[in-house]
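Just passing along the structure, written as structure tokens.
Complex shown without one protein chain; remaining protein chains in place.
To keep things simple, chains are lettered A and B as they appear, and every chain counts its residues starting from 1.
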Amino acid sequence: MSENMGLAPPRNPPIKLTRKKVRAGFKKRVIELSGQPVDACYQCGNCSSGCPLAQEMSILPNRIIRLVQLGQKDDIIHNDTIWICASCFQCTVRCPKGIDIQAVMDTLRQIALEEGVDHFGPDQIDPEHAAEVPQPGLVGVYRKLST
Amino acid sequence: MKRIGVFVCHCGINIAETVDVKRVAEEVLKMPGVVYTQDYIYMCSDPGQALVRKKIKEEKLDAVIIAACSPNLHESTFRAAAEEAGLNPWQCEIANIREQCSWIHSNRKKATEKAIKIVGTIVEKSRLNESLEPIPVLIKKKALVIGGGIAGIQSALDIADSGYKVILVEKESSIGGHMAQLSETFPTLDCSQCILTPKMVAAGKHQNIELMTYSEIEEVSGYVGNFNVKIRRKAPFVDWDKCTGCGLCMEKCPAKVPSVFDRELTTHGAIYVPFPQAVPNKPVIDKDSCIYFKTGKCRLCEKVCEINAIDFEQEDRFVEEEIGAIIVATGYDTLPIVDLAEYGAGDIPDVIDGLAFERLLSASGPTVGEVKRPSDGMVPKEVVFVQCAGSRDPERYRPYCSKICCMYTTKHALLYKHRVHDGQPYIFYIDIRTGGKGYEEFYHNAEEEEGIIYLRGKVAKIFRDGDKTVVWGTDTLTGRNVEIEADLVVLATAVIPTDSTAELVKKLRIQTGPNGFLAEAHPKLRPVESINSGFFLAGAAQGPKDIPETVAQASAAACKVISLFSRDHLEQDPAIAWVDEDLCNGCQTCVPVCPYDAREYDEEKNIVIVNEALCEGCGSCVAACPSGATQMRNLSDSQIKSMITASLGGK
Partner (left out) sequence: MAKVAYYPGCALKERSSHLDRSARDATVKLGFELDELDTWTCCGAVPPVSKERIMNLIAPSRILKNVRDSGSDVLITICDFCYNTLKRTNYSIRTDEIIRKRINTFLADDTPEREYLEKDNSQWVDYKGEVKVIHLMEYLRDELGYKQITENLKRSLKGLKLAPYYGCVMLRPQNEIQLDDPENPSIIEDFISALDAQPVKYPYRTECCGSYLSISSPDASTRLCYRILNSAINKGADAIVVSCPLCFYNLDSRQKAIAEAYQDFKPIPIFYFTQLLSVALGVEYGRQGFEKHYVDVTPILDKIGTSSGKGDEE
């Protein structure tokens, strides 16, 4: 098939699965960095059911884990979910398979930041607000959401 | 006149909610012959039965009627209670006011009226009931097991070990069934051969087991304890008594026949044993493939056989056996890939089924346990497993869950990973069903440790593109379609009943369920027996089953047979047909109407007699007899007439 130059990509192309995709590259890196056995996730959805920020996310946490299992980096790092997660560990303490989802979220933020998806910079905060918020909030937000 | 007692059961609220049981008791007490009535919340309970026993004695009752649920449930319970209190069991009758009244009506007044009439009918019957004695029937203490898979082998061994004789009939030349084809078995991954072959050998050597392989059931007549079975011993064209199993003939045979045992991944000669560990380890000539039988020339095997065991003149033989009980253990087949058009209809060489994959994994298989794909022998690196291929598809294929595929597919992916470390297995599934001891753990381990990718969705289409096999599936968990260019695709095809089972049940006159598997007498309480007495069920012939369940059922069926054989004789219900010899004129109208072959013409007396062991008391002959010579015990014409009158409310 010749390379298509003019048309926009289809809205929902199939995922083409290969050995490489589900064992190497992005997925492998997530597993190594987070130390989490993401393949153990059996998609029970408990992490999403109890996530206090679920209502703010366009993809729920369990599906983020699922996308990691299938090596879908772009679907994850260009999505708002990893930036909305507040690292509250609610999911982590409840996962029946012992997966620290929060750690996976942290890893995904780190990878996204490495890829240049800088989500939140000092310029985005209003100075009045910055003068009030206790330091852990400021340090936390910069550590988690920006390079 | 008889003194009749009537006991009306509330059945909790099952009856009492719709039927005014107190009123039934009151009204029935007014009927002729009824001297005592009583209602009670649960008649079948211990105190309920005690009440019946007590009143039989106190009120000097000659007959009792229990107005309660269907006689199927508790007739035997109450007859036993009556007998304990000194009554003849046939003086105890059940009036069904639950299934035939309270459960199907809502108008309390009308339902109560109907209940009174139902009891009234039974009162009429009861008044004319005679005391009967059960008919003793001798038992032939020899069992027949049909099917030599793990189910049949286990049943045969259990019965034989308890000291009874068993004939084990297997249609193939060796016992072993599908389990012999398997590589390693979930959930423990024991090598299948290693746990099966010792049992095969034990069955082959057991002094109480007579192996009849390469044999089929030709005809069955008789009844529980006394079956006559005719068995066809197919001609193997080899004298098994002489044959030493040296295998020279098989080496020399020039014919090439696809091996059924190896799922056609290899061929063998026209003279063959299906697999090296066969029991008995004796070859047979497949007449349809043999060059000599087709062209009249060859006979190579005969030339090489040093002891002259080849015998082209052999013919099928028939043996007849007297048998007390029969276990049916004829196993299963799998849906042929040809039936699955969207998965390539069998035209794609690298789309195979689970049993073929077992052969590829097996150390004694065509590739000696190396996984190589059929088309070009390449070691596949991307392998897609498709579950529910033909199962759980009521519209197009089979409606039921094949039960074993979830587990064996995970096993396949796992064993594949053990053999091809850099390979990637993908499993498409609808649900993962792992309800067995250690099964969920087995699945979790596969998912966590082996990197198997489970994709939740059913594969829609599989097609060939160059040397790749393209699989179109979906993953409902991400909401994304998935496409995989696979090197090999393994279909978990539906478990189906075997064709030969369908033929066999006709000969045995036992039932199958809607999906063609053998029907059990009760799905919960009598799961290992057929509704026809004397027949027991074991293994996958009754429904998809894995080995642990198969073996459990096989031992249970054996137990039933052993318990039957532990009695001296059977007791046959005497409430069956009898012939008034003075009235019968020998017209024989009744003979063909009897569905149980229980009517026999006695030439000497020119009358028809009843084979009491065969008669099931269905009444067809009574209706057919033009001279009124045939009657049912305790259901005589006069009883029926007065019952009808009573049911219409007459006196």
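Assume a contact is a pair of C-beta atoms (placed from the backbone, for glycine too) under 8 Å apart; a residue touches a chain by one contact, two chains touch by 3 or more.
Quantities reported herein were computed from a predicted structural model and do not represent experimental measurements.
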For this session: Give the labels of the shown chains that the missing chain contacts, considering the complete complex.
Result: A
For this session: Name, in rising order, the residues on subunit A that touch the hidden chain in the full complex.
Result: 32-35, 52-53, 55-56, 83-84, 86-90, 92-93, 100, 102-103, 106-107, 110, 119-120, 124-125, 129-130, 132-141, 143-145
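To be clear about the criterion, only the chains that are shown with their structure count from here on.
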Seminar exercise, completed: Chain centres from averaged Cα atoms put subunit A and subunit B apart, in whole Å, by 54
Exercise. Can you name the residues of subunit B that touch subunit A in the complex?
Worked result: 381-382, 422-424, 426, 444, 447-448, 451-456, 472, 475, 477-478, 480-485
Exercise. Contact residues on subunit A for subunit B in the complex?
Worked result: 12-19, 22-23, 37, 39-40, 42-43, 63, 66-67, 69-70, 72, 75, 97
